[in-house]
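Handing you a structure now.
All protein chains of the complex are present and in place, except for one that has been dropped.
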Amino acid sequence: MIVFALRRIAAMVAVLFAISVLTFLLFQVIPNGDPAVRLAGRTATPREIADVRRQWGFDKPVYVQYLRTMEQIMTGQVVSYTQQVNVIEQIGRDLPATISLTVGAGVIWLIGGVILGLAGALLSEGGRLARLADRLLGALAMAGISTPTFLLGDVLLFYLGYRAHLFPLGGYVPLTEDPVGWLTHMILPWLTLAILFTGFYARVLRSTVLDTMREPYVRTARAKGLSERRVLFAHVLRNSLLPIVALWGLDLAAVLGGGALLTETVFNLHGVGQYAAQSIQSLDIPPILVITMLTAFLVVVFSALTDIVHAALDPRVRLR
Amino acid sequence: MSERAHDPSPALLEMEDVSVRFASARRRGAGVRALDGVSLTVGAGETVGVVGESGCGKTTLIRCAARLTDVDGGRIIFEGREITRASRRALRPVRGGMQVVFQDPEGSLNPRRRVGAILATPLRLRGVPRSRLGAETAALLAEVGMAAEHAERYPHELSGGQRQRVGIARALATRPRLLLLDEPVSALDVSVQAQIVNLLEELRRRHGLSCLFVAHDLAIVAHVSDRIAVMYLGRIVESGPAETLLRAPIHPYTQALIAALPTPDPSVPAPTAPPPPPEQVDCGPPAGCRFADRCPHADELCRTVEPPLTEHPGGRAAACHHPLSAGAAGDPGRASSTRALGCESRPRR
Partner (left out) sequence: MSAALLAVEGLQVGFDTERGPLRAVDGLSLQVDEGEVVAIVGESGSGKSAAALAIMGLSGREGASVAGSVRLEGEELIGAPQRRLREIRGARIAMVFQDPMSSLNPVRRIGDQIAEQIRAHERLPRAQARERAVASLRRAGIADAERRAHAYPHELSGGLRQRAMIAMALSCSPQLIIADEPTTALDVTIQAQVLSELARLRAEDGTAVLLITHDLGVVAGIADRVVVMYAGQAVEQGSAEQVFADPQHPCTWGLLGSIPRIESERAQRLASIPGAPPSPLALPPGCRFAERCPHAFERCAEPVELLARAAPDGGRDAGGSREGHDDLERAERARVAPGHLDRCVLAPELKRARRLVGGRIGL
């Protein structure tokens, strides 16, 4: 276990270093990316720009700039170029919305994916009508996967929010201030994000369930005289869920780290993803850097957690 | 080279005191000794059988001989050339001279390539021009009792026996002198098993092949081998000419393997089962004889002192403090674990 933790921490340091260097360099080579020009304002004279450049240290060699930025990030002092607010504090303000979105949507898509996937697998083994229903489910899943989030979100907002007045038109209300308001504000974003993943999870689960059903140990379970329900849940589903759990952990990490930027933007949730989207628009390196590193950090931590859960569920897996 | 030319029975493959350790997955430092000072010689035109239960190191032996596994100690000499630590590049000319046939024909054939393509690769390595590939492939397939049409098939379209025939054809494609056979028939039905054994015997005679034949089934090893080495937990515990070893085993383990064989005759009592093998211990076998905890004759000496592989008359050798049979009646020679399976015993033909 200690070896496992050390390995993962080492991996995390390596990943964070690599990803931060890459992101930093990327914005160095992007044309029109000179931050001094934008910081100095539209009407700035070359002299003012030069002042800004010196003041912010943009005249220093790249590695000095990198080290300085990293130091600021680590000490929580990093400031964005455009609005010149503390990035860490800003992300701290945005996180509750993102966490609300991720956890809610994650639970919905996991449950939805498992139910639909299992249903699809069972239907595909059935008669002609059942197989047709499975095809329909498959088509729905594909539709869910391929519908762009901004389109789906906007459609939901327009019909259920604007026309039917069932839901508010975006924005985020903290759970601690108004639980009911929080819920009504979150339902549409949850659905929008979950539909995308549900389709994907349903397809993955369907195929693992079908594979598992052909395993000899499932035949053994029947030969033991177990009921079909027991065979399905205690043997087929339990073993089919193993890959899904691994997938879920990584997806949650990605969404927490701002991966749902489209959903957040459409519903104006002011989450980490939306912040990332705004920062990319304005080529604001510090927030982009911090959010990228946050995502990488979360992915490494969550994949370690998933591995622990996986090892607990599957004795063949060893933590290393 | 000139020295070898005078050797009465030129050895094709010599393995001297070969050891392999596998790093332990669970404990650091402690490694599993897959092979522990194994010496073995395969003479020209000779078939040497290696028999033992799973985990005894017989597959590792094959992999070492083919240089698919790196050796931690000892020497491997093929056709007079030491290949123990030869680089990939240096091995290239040697590879054609010895070929491996694996246990699982399904796993060792690329499922996405047709039989023709599978056979074409080694043929090209041998330098067969593209224009002659078709004819050579058909000839190879005919050699293993298959039709030329089979070149168009994918491995999954073949039966288990046919797949193993393709595995043999692939091995023959480079015109090897030595075949390394790793449980070549144990995944097959007895009837197919018999077909493949017959085929191997035929090919061996036709091409004067030498074979190192590894299996867990002593009956099959006995059927194909001139000499037999019995392995237990990484060591050779008995070796000698096939007939005498089977007729009068020296080591109790050999006797146990013989007793475990079923006989197709209801009047013969059912085979007796030796006690189950001990659990794999990561820190290596205990002091003393490795077989002691399963052996009916074991005493205090066996549990404390590991018996060396000792020569016995008739080109035999065994590692046992209490040798069983009359074959061991003579004065057990001096311990010489490195030249145990020497060139003393000659191939019968």
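The first chain written gets the first letter, and so on, giving A and B; residue counts start at 1 in each chain.
What we mean here is this: a contact is a pair of C-beta atoms (placed from the backbone, for glycine too) under 8 Å apart; a residue touches a chain by one contact, two chains touch by 3 or more.
This is a predicted model, so every value here is computed, not measured.
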Please pick, from A:Arg38, A:Arg53, A:His185 or A:His235, the residue that touches the omitted chain in the full complex.
-> A:His235
From B:Ala44, B:Ala219 or B:Leu324, residue that would touch the chain that is not displayed = B:Ala219
Across the whole complex, the chain not displayed is touched by chain A residues 215-217, 219-228, 230, 234-235, 238-239, 242, 313-316
Residues on chain B that touch the omitted chain in the whole complex?
-> 53-54, 159-162, 189-195, 197-198, 201, 216-220, 222-226, 242-243, 246, 256-274, 276-277, 279-280, 348
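Assume only the chains that are shown with their structure count from here on.
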Distance from chain B to chain A - Cα centre to Cα centre, in angstrom | 54
